[in-house]
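Below is a slice of the complex: some chains, not all, each in place.
Which chain is which? They are A and B, in the order written, and residues in each are numbered from 1.
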Amino acid sequence: MTHPSIPVAVLGASGYTGGELIRLLQMHPRFRIAHAAAHSRAGSRLQEALPGVRGEAGGLILSPLEAPLPAEVELVFTALPHGTAAIRVKEMLAAGRKVVDLSADFRYRNEEVYKQAYELEHPCPELLSEAVFGLSEHARQAVSEARLVANPGCYPTSTLLPLLPLLKADVVDESRIIVDSKSGASGAGRGMKPELLYCELNEGVRAYGLPRHRHASEMEAGADLFCGRRIDVHFVPHILPMTRGMLTTLHLCGRNPGDWHRILREAYRNEAFVRILPEGSLPSTSFVRGSNRCDIALEVTGEDRAVVISCLDNLVKGAAGQALQNANIMFGLEETLALPQTAIWP
Amino acid sequence: MTHPSIPVAVLGASGYTGGELIRLLQMHPRFRIAHAAAHSRAGSRLQEALPGVRGEAGGLILSPLEAPLPAEVELVFTALPHGTAAIRVKEMLAAGRKVVDLSADFRYRNEEVYKQAYELEHPCPELLSEAVFGLSEHARQAVSEARLVANPGCYPTSTLLPLLPLLKADVVDESRIIVDSKSGASGAGRGMKPELLYCELNEGVRAYGLPRHRHASEMEAGADLFCGRRIDVHFVPHILPMTRGMLTTLHLCGRNPGDWHRILREAYRNEAFVRILPEGSLPSTSFVRGSNRCDIALEVTGEDRAVVISCLDNLVKGAAGQALQNANIMFGLEETLALPQTAIWP
């Protein structure tokens, strides 16, 4: 017996994140792409905007963002710039649709924090309390009941997955959390910026976003939300000469770091997408490329210290993959549908 | 109703090609990996030898190559060095199994050509006449009836797919076929060679395999096999600073090149994995990465000349993907099972 398909829409389908959603949705046995829209390439076929896309989806015509959606659409993925996203999200909810929003617009419960981080009045603050911050492994129940899921940012996902179990176990010094992240270039999006030209990015590494990147407050809000902890995150992101992949190095202090590996193992024992590496092993972002996995390793480096390292694909577990994982949960489907565990390696 | 799974084995599972087979097989709804063996990493789990692999397959223990296979295994993929492969293949056939061999051992009907190209007496020449050269789109019927499929090399696949329809149409000058190929580094395998070190390969391009690379004779044998033509291929392969991808530029002379685009379109009109680009479009290997596609473009560059360009992923359509496509055909399954059309892009 086959189940009827669930029609979904992707708004912002021509960017890297939107494109990754399209790729994953094509492998999905239950969701069907009924509508794809974009700002800059409306009118062209998906395979022109996203040169990797083929098959049925490749022939879809990109609608303008403001075009009405087919009535049948039950679920909308919004992969739009912050500010713009919120307005669309509100419309979609009003039309009775579920939404997974990949922008930052609904990641904060506190309107003021959003305003500070994004220097923008929130367009629809009334929805903030309803939105569920969809760090899937930690918000499963809430996501399953949500109309609106705010999909976490890539840096917060790569930080909170290793950090939350340690915060919950109350073993980490909350005032001395140092997060040093390394990201591939696709995290910076498809916009035309000189520093994203091949020759300017290749064969070089640089930090950016200092003194305070917006994602630091998202990490802090996540710790508050899931653990009721007020943490103080010192966060430095770096951009590397590679397309996909994010490695986050957490330099942590606290009590009994010799126990932390066990804490992490137990926290994620039954998870398909979070893997705690055996002691002595270290991950690489190349081991998770194209997959929805987050690989985590821990090394005790002193009596009261450890280094925790996480690796994920910023476009998958850090964006489109987690969005689809959330959508699977929202619709009561098997959580792993269309989400590879095995990476494209090499 | 679900069908019973078909148990398969992969011999040579720890190399790049074997690893790609494992990746694709994990997505396959009908084939099940019942056995994986390797020379150098026998005894370790698949996820140790292939760091991207997770899920059920990741836990499989790699057997030694000489270990007996589970009795249930119906199909064997041999991804072994030439010479070694042939002996295993013979054993597998004798045990009543079907085989897709990814080595060069059964790609020639003529024992002498093999001997010249590989400087080796063929270990079991009696099987050469039975083996089917599995360029899937051109050998579908024979593959469907075969016990033993010789999977084509990556360079011959990228050359023959665009070339065969033009040879069949008798429009190409057979004595002036120039093939200039550009390959990612994974095509050179996982062996320890100084010239494959990151720092020696990065930020550089070089030709290799001159004056005559072995794959030239495989191209010539393919033209003979499928079209009864004796062609003379002038082939120069190059290695590029990228992991996956192969672009082949064919510099061709002949009659009425203005007709060739139509000839190619018609030849592949109904194919899922071969795509003739619209006139004026040019492919990139990044548009097919991780997929089983071969994208082909044609540009008329003179009254009696054209340039034909093909792009594929050397590990997928150039190796493991085509092997699986052949296996699907051999078992009467839908040919596209577990074979992505959409690429991992970016």
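In this text, a residue touches a chain if its C-beta (ideal position, glycine included) is under 8 Å from a C-beta of that chain, and two chains touch if they have at least 3 such contacts.
No experiment lies behind these values; they were computed from the predicted model shown.
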| request: Count all the copies in this homomeric complex, not only the 2 that are shown. | output: 4
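Just so we're on the same page, only the chains that are shown with their structure count from here on.
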| query | Cα centroid separation between chain A and chain B, in whole Å? | reply | 35
| query | Can you list the chain B residues touching chain A in their complex? | reply | 16, 19, 22-23, 26-27, 50-55, 57-58, 186, 203, 243-244, 272, 275, 284, 286-291, 293, 340-346
